[in-house]
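Chains shown are a subset, placed as in the full complex.
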Amino acid sequence: MGAVALGEAKGPAVHLPVFQGPLDLLLFLVQENKVSIWDIPVATICDQYQAWLRTMEELDLVVAAEYLVCAAWLLAIKSRMLLPRRSKDEPDPRAELVERLLAYEKVKRQAAELAGLLSLREGVFSVRLSPVESSGEPELALEELDVGALAQAMGEVLQRFRREHPPGLVLAPLGCSVQEKMRELLGFLSSQGSFPLLSHMLTRRERVEAVTCLLAALELVWLGAARVHQQRSFAEIYLVSTGEPVAVERALGYA
Amino acid sequence: MPDHHLLAAACEAILAVAGEPVSEATLLKTLGGEVTQEDLAAALEHIRQRHEHPGSGLRLEKVAGGYRLATRPEVGEVVRAFLGIRAQSRLSQAALETLAIIAYRQPVTLPEINFLRGVNSSGVVRTLLERKLIRVAGRKQVVGTPLLYRTTKELLVLLGLQSLDELPTLEELGEAEGSVAP
């Protein structure tokens, strides 16, 4: 269990213990209350547990789902404690709680033991002179081969393969053909005389449609049915009808 | 009978390039048929004693079923500074608890770890796998066939132990009963 310092501009800093999980919090409460783990006053501990959850929530600490599951479990034990036992053989509703707390407390002591051993070894590093002829390639002792190493190697192969074989360019099916677009533009031109090509292109939802539109306009210009006109750089580009019936005829033929 | 000094020198050179514990068997195999177990023991003892000199930065260790040359803890801080290793590479409390569960109860599955700790420990397990302190050792034949985890040789080296049997038992740690309440 560590601690977060919650420094406030005013008032003293509050040191809140950081719990490793609901069991850690429960163990802390049992110790705080100086009660025997074999005779836990569930009602008290349950209330205090919920108070801690509220505090953690108020401080915006992430309260993992496990804490809530445990809260529900405590409530269930608390309510069962209120019911009279039907027989002497009926197990104490707290039995599983005690068992899990004891097991977790063991884990904590074993963890402390490992931490102690590790701290003794902090300054010890393996000597490794580079031999004259080292392959430089990382190698794995056969005895250390495990499925993890195998899966990792497979992952690397697949990653490299994907890097070296990027997926080919996939074209989305055209929403409309150039021909269709030409017919559409000719329709606009015959009724309006001119057409704001750039804004039309920029407001298309699909990039493909904008490109199709541009190609259709260029096609019309090439066939002599229309010309483009722009006042100055970056201004609107107008598609203007040339008014040549032959060219329009020809364009409609193409379209 | 081989030259004792040369034999010690050869052993030291082997351990210096190995970078990991080397078993007695491998040493004997490398040194050739004429070298007996006694010769080897004498050579290793010679190396051990030579590094007891206060001017030596190294020492001979017996860990994880073999011998290795390692730096002496007294100069550990300087070495750490040289390697640019920060204290942050220390294991978190969550990692220590998970490692303790695996070390004392192996082989063990993630659901078992989660149950004992009361929290999901999959992220911690992945970190321990990446640091090569634990390894996957098959699957448990129960519903869902979860992966089984064991500790590695690297953990033994890190702990400076010959085998996990050297870890203090629960009894030695003070059996749980009553020890929770002050």
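We call the chains A and B, going by the order they appear; numbering starts again at 1 in every chain.
Convention: a contact is a pair of C-beta atoms (placed from the backbone, for glycine too) under 8 Å apart; a residue touches a chain by one contact, two chains touch by 3 or more.
Note that this is a predicted model, so its numbers are computed, not measured.
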Q: State, as a formula, how the whole complex in this structure file is made up of the labelled chain kinds.
A: A x1, B x2
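Note that only the chains that are shown with their structure count from here on.
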**Q.** Averaged-CA centre spacing for the pair chain B and chain A, given as whole angstrom
**A.** 36
Q | For the chain B and chain A complex, residues of the former touching the latter | A | 15-20, 58, 61, 68-77, 79-80, 83, 90-91, 93-94, 96-97, 99-101, 103-104, 116-120, 129, 135-138, 147, 152-153, 157-161, 167-168, 170, 173-174, 176, 178-182
Q) For chain A, which residues count as touching chain B in their complex? A) 1-2, 20-24, 27, 30-31, 34-38, 64, 66, 70, 100-115, 117-118, 120-131, 143-144, 146-148
